[in-house]
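Omission of a single protein chain aside, the complex is shown with its protein chains in their original locations.
Take a look at chain A:
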Amino acid sequence: MPLNASHRSRLTALLLGLSALSSGPLPAAGLPDDLALSGDAAAGREVATDRAKGNCVACHVMAGAESPGTIGPVLVSMQTRFPSKRDLAAQIWDATAKNPEAVMPPFGKHEILTRQEFVDVVEYIWSL
């Protein structure tokens, strides 16, 4: 069955349920201004590939990581894609700040990573 205009608008309505649910008051938990972004890239690489930690490779193709997922963009040329390391950090901290429907888990905001793990992984991803 082809997807016609009517279907599209209905699906839009269906999906809008999602946004309606994410519009409640949220605790202010943005990237802390005083967080020093001077982590250890080698340690960050471990975090990025560990299933229980960053697990970046679950969704992203990444140099040197096996069996990557295909959900997110390829992690390459990061320094040409983000204006600063802090912008990249903000994206990893909480991708929904920029795009409310981003699928990526908010690694900083939800404390999925410790502060140390977070700055380490930022350092590693920034190096790709």
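As a working rule, a residue touches a chain if its C-beta (ideal position, glycine included) is under 8 Å from a C-beta of that chain, and two chains touch if they have at least 3 such contacts; residues count from 1.
As a convention for this text, contacts and distances are computed from a predicted model.
Given that one chain of this complex has been left out, which of "NADH-quinone oxidoreductase subunit J", "SoxAX cytochrome complex subunit A", "Copper chaperone CopZ" or "Carbohydrate ABC transporter permease" is its protein name according to UniProt?
The chain we cannot see is recorded in UniProt as "SoxAX cytochrome complex subunit A".
Write down which of A:Val57, A:Leu75, A:Ala89 or A:Leu128 is the residue touching the left-out chain.
Touching the chain that is not displayed is residue A:Val57.
Taking the full complex into account, what residues of chain A touch the chain not shown?
1-4, 6-23, 55, 57-59, 67-71, 96, 99-103, 105-106, 110-112
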